[in-house]
Every structure is written in structure tokens, then in C-alpha cells.
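A single protein chain has been removed from this complex, and every other one stays in its place.
Each chain gets a letter, A and B, in the order it is written, and its residues are counted from 1.
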Amino acid sequence: MPTDLHFSLMIPELVVLGSAVLVLLLDAVLHGGGPRPGEEDPRDTTLALSVVGCVVAAAWIPAVLWNIEGPRSSFNGLFVADRFSLFFKLVVLVGAALSLLLSDSWLRRRRLSSGAAHALVLFATSGMMYMVSAGDMVTLFLGLEVMSIPVYCLAALLRWEDRSVEAGVKYLVLGAFATAIMLFGFALLYGYQGLVGGVATTQLEPLQTTLMANAEALPLYARAGGLLVLIGLLFKISAAPFHMWTPDVYEGAPLPFVAFMSVAVKATAAAVLLRVFGGPLLAVLGLDGMLWVVAAFTMVVGNFMALVQDNVKRMLAYSSIAHGGYILVGVLAGSAEAQAGVLYYALAYTVGNVAAFAVLVYLSRQGHEAERFSDLQGLGARHPLVGGVMVLAMLSLTGIPPLVGFFGKFVIFKAAVAQGYVGLTILALLTSAVSFAYYLRPVIALFMRPTVGCEVAVIPVNRRVALCMGLTSLAICALGVFSESYLGWLSSAVLALAG
Amino acid sequence: MPLDHLLIVAFVLFVVGAAGVMVRRNLIVVLMSIELMLNAVNLAFVSFSRQMVDHDGQVMVLMIFVVAAVEVAIGMAILVNMYRQKRSLSVDVFHSMRG
Partner (left out) sequence: MQPLLAQTAQAIAASAGQAVAHGAGGGHGAAEGPIVAVAPTVEATSLLAVVILLPLLGAALNGFLGKRLGTQGVNLVGCGTVALSALLSWKLVLDLVQLSGPGHAAGGNFGLHQNLFPWIHVGSFQADFALWLDPLAAVMLLVVTNVGFLIHLYSIGYMKGDPGYARFFAYLNLFLFSMLCLVLGDNLLVLFLGWEGVGLCSYLLIGFWFEDRANARAGKKAFVTNRVGDFGFALGMMMLFAVFGTLEPQAINQALAVPQGSLPATVPLWTLEAAALLLFVGACGKSAQIPLYIWLPDAMAGPTPVSALIHAATMVTAGVYMVARLNGVFFHAEFACYVVIVVGASTALLAATIGLVQNDIKKVLAYSTVSQLGFMFVAMGAGAWAVGVFHLMTHAFFKACLFLGSGSVILAMHHEQDMRFYGGLKRFMPTTHWTFLFATLAIAGIFPFAGFFSKDEILWNAIASQRGGTLIYAVVLLAAFCTAFYMFRILWMTFWGEHRGVPEGHGHDHGAESADDDHHHHAHGDPQESPWTMTVPLMVLGVLSLVGGFLGVPAVLGGHFGFPNLLHDWLHPVFQYSTVALDPTMAHNHAMEYGLMALSLGVAGLSIFLTWLLWGGGKDALRDIFAEKSPWLHDLLWNKWYVDELYESVLLKPLVFVSREVLWRIVDEVIIDGLVNGVASFCKQAADKMGRAQDGDVGNYATIMVAGMVVLLLVIVGFGVGT
């Protein structure tokens, strides 16, 4: 019977879960479909509740948990609330809150019940939070599924639309397939830990210790187990050749939730990659060469395929694959600096990508998603601020200083060079030069093409989307310019990982 | 039964399941194949657990059972929607997004 039941470490997760359940109940009680005459719009209530839940959970982390005294692991090692996991929880919560703000107007314009969708986002968020805190295969797996299943539902949310359902089915089938692969890897590693390590357990830390201790003579099945687990995670981060689902799902899924999936799922996968395979373990398992190939392949596939897309969502999907490749470079380099770079990159990617999606949501109207490049034509002149946000987002994602995206790339590449991955870094630099070409396309469409048709009338400003755009563009600039102010956080987060 | 034999069965089951996902066209069969893979995982966990007289593996198996059930439930819900639209459950009707 475990004696260390520190529920207080879990307060953010419990807050998010609690608000998810409340939102679901309220939605049922309050007729989420729309306001009755003379009543307050229930959708405002559920949105407020969801966002407040995220914000409270997020605020709790720096306010209390970051500097908490005493043990940071709980439930017999199942749950670890070290600074590393706390950082990623913050990133995930920020991504979730911003996506919630985005989704509201989008859902209303389509007369959809927002409560269920918001609850799904919150459930998925709690899954991600458990996943980054996992100290055990069980929590890792449960977190993964609590994250994935709501996300499958979100992809298929528009159940009367072909593409949305198609996205949901593809995501579900391939996601479950990848999970099965990962679980088989866990089974092998569990067996290895029991047979060689002496103490049979599903905990991750003893397993890592055993693997490191027997680095010289790892049996094939242990290494294969490591590989299978790695593949499961590479699927979630959509690394080539396990990326095939990404473009289809992103294209089919509802716009605001693509933002959520792309940033939060990727950040979570990066966190788990670092926790499970961080440091020298990758090389011990003999997986570093393989990860080199995967990272290179991912950057090439993502960037080159993004070049030829006509659909902005699909372009962003491929570019998100490419960003996964850059994150893998950091994971591969493995030094403390590289890990800090990955954390940085996750944050940079989150704000940059959400900003881009916010602009797309802003420009979408009922029955007309802003999806093609031609949908953006000439809007920069009419909405200079919105266009400006898009420019900022694209420049940050490309990696232009002093925006936050630049430093993410810079730190990772520098660390990779320091670890001797010069060839991979040159490839990364070249491919990111390629990314200029496609990231400029929305900018060109916004500012350098005449507006087509006059039906693109003035779009009424939605305050929530505007807030989202404002916050993200502020973050893109401020996090880049004042990176020093929070880099200390990153370092201490990485130190927590090292032990 | 020695561990090796159990593991070989598990591996074969896993490969059969994976092959099913790859080649079968009916999505219900594909979901069943995934279940097969998960069961192979369960078998492996249970075998190790029995060999080492440890409960952790069995806990994991219970969790996998639950999650597999949830996955199937969600999968079926989505498939129902798909059937309403397409009047088919074949993988082949899914080609609207590509490239």
C-alpha cells in the first residue's frame, strides 16, 4: 500500500478534470445549443468555466508547485511533479486556454454545442498533464489514452462532414495502432527489468537504471522494446515515416482544435521523449543513429511537402512535421542545453502556431473555412492588424530574430553542433531556409495580392479571437526579446530531469 | 509453460494483428485487429508477470482492457457516423484527403 499520497501535487490536474466534468454537466443542464430568449447565453458560462479552469491550474503551477518544499513524487512513483513536468504542463495549459478562446466563436458560427467540445479539450489536457508527469508505464499509458481519445473525438467533431469523420477514423485507427506498438515495447522492457534488474516493476526510473547499468550487454529484445516505445512517441510527435496521419487529420479536423492538437500533443510527446529517452539512454539503446535518420527524414519530408501544398491547414500540418524534426534534433543532442532548447522550442512553437491558427479562425466564416491561400488574398490591407499577427507568426515559425522561434532553433542547433551533430545541423539550417518559401506564402497572399471578390466583407471582430491573437503575438515578441527573464526556469526544469 | 513459448505466441498474435490493420479493408475488422494486437501485449505482460511473480504487469493488463474497451466504443461511434454518410465501412471510401 503506497504511503505517499500527495494529492496536493495533483491540484492542477484535478482542477482541469473537475472543470471538465462541470462543463459537461452544465452543458447538459443549460441546453448548450443556444440561449433561450431572455436568458443568459449558457455557452458563455461553459467557456468561462473552461478557460478559468485552465488559467487557475496554470496559475497554481508557478504560484505554488514550482517552489514547493518536500517530495515531488507521489503514489509510489506513479506521478512525478518535478519542474520539468510543471513547465510542460504550463505550455499545455496555455495552448489549451488559447484554443478554447479560439474555438468559441468558431463553434457558435456553426451553431454547435460548445460545452461538449470544451469538455473534450479539458479532458485531453488533463491526459497530457498526467502524461508529462508519468513516472510509470501505467500512468504514461493512461495519460496517453486520456489525451488521445478526446482528441480523436475532436477530430471527428463535425460528424456530418466527410472530411472530419475521415480525419477521426484515420487518427483513431493509426493512433490505436501506434499505441499497441508502444505497449508491446513496454511489455518487453517490463520483462527485461524483471529478468535482469531483479525487481519487476513498471516504473520508469528503475528501468532506466537497469538499462544504463547493463549498457555493455543489452539483449536484443530490450533494445527492440526501446525502439517500439520510441516509435509510439515518434508517432505522436509525427516524425517521418510515422507522420502519415498528420496532414489528413489536420486538414479534416475542425480548425481551432487542429491548433490544440498540433501544439499540445507535440509538446507532450516531446516531454515524454525527453523523460524516457533523455540523456545518454538513447545511445545506450543504440537508437541514436536511428533517431538521426528519423530526424533528418522528418525535416526533409515536412519542409518539402509543405512547399507544394495549396491548403493552408495542410501546409501547417507539414510544417508541424518539420518542427517535430527540429525538436528531435534537440532530443538527439541530449545535452542539458539541447534539452533546454527543446523546452524553448515547444513554447515557441505553441505561441507561433496558435497565432497562425487564430488568424485562420478569424478569417473563417460559416460555410467558408479560410483554408486555401487564395482565401487570404488581400486581407492584409483590409485588416492590417490581423495581417500583422500572421506575419509575426510566420516569421517566428521560420526563425527570424528576435522573435521567439529564432531562439528555439538557435539553441537547439548550437547544442547539436556542440554535441558533434554538424551534418544534421547543416541539414536543419538548409531545410529551415526552405521553410522561408512556404511561410512567406500566406504573407504574400495577405499583403501582395489584390483582394478577390467583394464577398469578403468586413469581418466583425470577435473579442475572444482578438484576445487570443493579441496574447500570442505579444508572446511571440516578448518571449523572444526578453528570453533571459525565463530561461532560468528552463534550466531548473532541465536540471529536474537530470535528477 | 515456459516463458519463451508464451512470448512467441504473443509475438505471432501481434504480427497477425498488425497484418490485419495493414491489409483488411473493413474498418470493423481493422479495429478487431487492433484488439488482437492489444491482446498480444496483454499476453506478454501476463507472461512476464507470472514468470516473475509480480503484480505490476497484471495491473497494466487491466488498464489496457479498460482503455481498449473505451477505444472500441469511440471507434464504433465514429464508424456509425461514417456509415450514415457513406453507407460503407470500407477503408477504400477514404480518399478525399491526400498528397
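Going forward, a residue touches a chain if its C-beta (ideal position, glycine included) is under 8 Å from a C-beta of that chain, and two chains touch if they have at least 3 such contacts.
None of these values were measured; they are calculated from a predicted model.
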{"item": "In the full complex, displayed partners of the excluded chain", "value": "A, B"}
{"item": "Chain not shown: contacting residue from A:V55, A:M290 or A:A496", "value": "A:M290"}
{"item": "Option from A:I61, A:A134, A:V165 or A:I181 whose C-beta touches the chain left out", "value": "A:I181"}
{"item": "Contact with the hidden chain (one of A:A59, A:L195 or A:L307)", "value": "A:L307"}
{"item": "For subunit B, the residues touching the chain missing from this view", "value": "18, 21-25, 27, 30, 91-92, 94-99"}
{"item": "Residues from subunit A at the interface with the omitted partner, ascending", "value": "166, 169-170, 173-174, 177-178, 181, 217-218, 220, 223-224, 227-228, 231, 235, 241-242, 244-245, 247-248, 283, 286-290, 293-294, 301, 304-305, 307-308, 335-337, 340-341, 384-385, 388, 395, 400-402, 407, 410-411, 413-415, 417, 426, 429-430, 433-434, 436-437, 440, 444, 447-450, 481-484, 487, 491"}
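To be clear about the criterion, only the chains that are shown with their structure count from here on.
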{"item": "Inter-chain centre distance, subunit A versus subunit B - centres from mean C-alpha coordinates, in Å", "value": "26"}
{"item": "Residues of subunit A defined as touching subunit B within the complex", "value": "137-138, 141-142, 145, 149, 152-153, 156, 159-160, 162-163, 165-170, 172-173, 176-177, 180-181, 183-184, 186-188, 190-191, 194-195, 200-202, 247-248, 251-252, 308-309, 314"}
{"item": "Of subunit B, residues touching subunit A in the complex", "value": "7, 10, 14, 17-18, 21, 27, 30-31, 34, 37-38, 40-41, 44-45, 47-49, 51-54, 56-57, 59-60, 63-64, 67, 70-71, 74-75, 78-79, 81-82, 85-86, 94, 96-99"}
